[in-house]
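In this view, the complex is presented without one of its protein chains, the others remaining in place.
Naming follows writing order (A and B), and every chain is counted from residue 1.
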Amino acid sequence: MKFADQLLQYLINGITNGGIYALIALGFTIIYKSTDIINFAQGEFVMLGAVFMSTLYNRAHLSLPVSFGLSVLAVAAVGILMEVLMIHPLRDGSVISQIMATIGASILFRGSVMLIWGRNDLFVPFFSCGQPYRFFSAIFDRQYVWILVIALISMGVLHLFYEKTTHGKAMTACSANKKASMLVGINVQTMVILSFGLSAALGAVAGGVLAPFGMKYDSGVTFGLKGFCAAIVGGLGNNVGAMVGGFVLGVVEELGAGLISSNYKNALSFCILLAVLLIRPQGILFIRSGERV
Amino acid sequence: MGRKKGKLFGILVMCVVSGLFLVQTAFSAESKKPYKIGAIFDISGKASALGTPEKQTAEMVVEQVNKAGGINGHPLELVFYDTASDTQKAIESVNKLVKKDKVLAIIGPSTSGESMAIIETIQNNEIPNISCAARIEITDPPKKWVFKTPQTDRQAMAKILGYMKKQGIKKIAFMSVEGGFGSGGLVQVDSLSPEFGIEVVAREKFSEDDTNMTTQLTKIRGTDAQALIVWCTDKGSAKVAANIRQLGMTIPIFMSHGIASMKFIEQAKEAAEGIIFPAGRLLVFDSLPDTDPQKKVLAKYAADFKAKYNTTADTFGGHAWDALNIVIRAIEKAGDDINRIRDEIEKTKNFVGIGGVFNFSEKDHHGLGPESLVMIKIVNGKWTYLE
Partner (left out) sequence: MIKRVWKVIEQFHFLLFCLLVLSLPLILRRFEAGDYYLSVLVLAGISSIVVIGLNLLMGYAGQISLGHAAFFGLGAYSSGIITIRYGLSPWLGFALSIGLNAVVAYILAEPILKLKGHYLAMATLGLGMIFSTLFSNLAITGGSEGLSVAKLSILGYALNSRELKEVNYYYFTWSITLLLMHLALNLVNSRVGRALRAIHASEVAAHSIGVDIAKFKTQVFVISAVYAGVAGSIFAHYSTFLCPPDFGLTQSIRLLTMGVIGGMSSIWGAVLGAAILTMLPQLLDVFAEYDILVYGLVLILAIIFMPQGMSQKISLGWEKLTGQRSQGS
């Protein structure tokens, strides 16, 4: 396999992974914008999406699209529950309390899934059967296409939501300035709940398209970590930044693993994270000024 | 300061918690009669496909022994701790078994990493340990208190390389999982391949937690390797097998005896087709001639296991069967004298087990020779005997 072909393969893998990271990063960003909280359980939303979908498909024998949709709704509900029960009581607490609460939630989700579903991988069939696609000499599974397509559609839908609907615009207002939003009659608490629900839903979408590869109770941890690396890289508090960050991280990670060493693949993401935090904490795409760090 | 005073209450609280702690264990007083054997396996972590049949087998053997009247009239009791492949937990469990449960011997752990980790603790505590893991370094150089039942990774690697040499394969790629077992494999392939005239042109590592290994496989595709060896247990190997299929790679794939369970075939599905690996005779016992010394033992074990657990028996359960039976025979001769138990284990000769026929000695604490392995190919989701 020639070098150029290998490069192409890495790029394709990277962009696909990037799509996933972008979705998860978006989840982080949405919650952060409305609550100033980093949600450590974001990766668990991904895991729950896959687990619910698998159960709906394999046990309730629903079709793939229906399982997918219902699972997204279910995880959104879980996200909302999480906000109401665990985050809301701590809204005036210290940063450490809030962080520990989301960490606790993450552990709780993992423990519950482990208890109910066991420790084995759960699967759904690949969305379309057939041979992997070839693009020049790079080979990729059909599921990769699904991942990209669904990721892009989700981002598009989200964009429309923010731009065109009242709720979306209200959320944008909320994240820009809470007090002013309250003055014009926006119910901040509703916005917060909505953001958790949305964020969880996005996580579940990512989980759903990843489900064919197999997920188990602790699969969410790595996704969560990579996802917020991506969010920081792109600029926390910035939707477009989150998406760009996701793709950038995905590609850089693949190239690093392929060209340098696969051993340090995970460390690479965190090195990038640290570099961004120390040099340009606002992230790559930060446009407006905000809190000085 | 209020806080400082409050600390005395803190001490009281700690005493209460400690009290609860003491009560819980003090009331589980042991009588002198039962013979206790400790078992540490992974039934919930990365190696659960290994530990689960190991635990099940151990429990089945204990039940059979007790039904037949125990060991010289003493009931046999198994004290089990799940390590979840966590080396610290393994060490803690050994300490617990020795200090709290006062067992006579310990069988397990399931993985090479854990077995290496507990060696120091076992030697320090002077308790016999029969490990169910593969790495040759566990018993080479021999340690006074440590034995093992599976064939060594060195033996398995030699078997694979020997087979490859016959096929005329000269260049290979090697993929190993992070951890003790994978590292052991890498050491062995580098050490043995020159002897068989084979060159290792690529070495890649992966982690069981990775979602896919296409990066590493892509790199391998860029080399002129004629075959690939993947050294990992079932979960990771299944993922790699699936990736190999996705990438449409056609070179022959060889794996370790770590995939010698139905779990691998269940997870890999069509991707398992054509994979070749070395394992003990248990997997293909019905193809064996009746003159084979192991056939009777294998058939009985397979039947008993299937009857009790409704699952196909595999070599991992077999390792536990061998370990436990060796310990039981030692206790039969030595009673509850731990030092003598160890000596009796070391004196084991011609023990027909599941892994092979065991012969221990002062210098040899792994007991099996290369003839205990056969090459197996997965065809149509079943194990078929190659040679």
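In this text, contacts are C-beta pairs under 8 Å (C-beta built on N, C-alpha and C of every residue); 3 or more make two chains touch, one makes a residue touch a chain.
Bear in mind that the values here come from a model prediction, so they are computed numbers and not experimental data.
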Residue touching the undisplayed chain, where the options are B:G180, B:G236 or B:G356: B:G180
Sole residue of A:L70, A:L90, A:A173 or A:V188 that reaches the chain not shown, by the stated touch rule: A:L90
Among B:K96, B:K143, B:K269 or B:K377, residue touching the chain not depicted: B:K96
Omitted-chain contact residue, chosen from B:M14, B:A303 or B:V379: B:M14
Chain not shown: contacting residue from A:A4, A:A60 or A:I103: A:I103
Hidden partner chain, touching residue among A:L7, A:I38 or A:V240: A:I38
Touch list for subunit A against the chain that is not drawn: 32, 36-38, 86, 89-90, 93-97, 99-101, 103-112, 114-115, 221, 225, 228-229, 232, 263-264, 266-267, 270-271, 273-274, 277-278, 281, 293
Residues of subunit B in contact with the chain not shown: 1-11, 13-14, 17-18, 20-22, 24-26, 29, 82, 86-88, 91-92, 95-96, 99-100, 102, 113, 116-121, 124-126, 178-180, 182-183
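Assume only the chains that are shown with their structure count from here on.
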Inter-centroid spacing, subunit B versus subunit A (mean Cα positions, whole Å): 38
Residues on subunit B engaged by subunit A in the complex (per definition of touch): 44-45, 48, 204-206, 209, 211-212, 214-216, 218-219, 221-222, 235, 239, 246-248, 267
Subunit B-touching residues of subunit A, taken from the complex the two chains share: 1-3, 6, 9-10, 13, 119-121, 131-132, 139-141, 210, 213-214, 219, 222, 254, 257-258, 262-263, 265
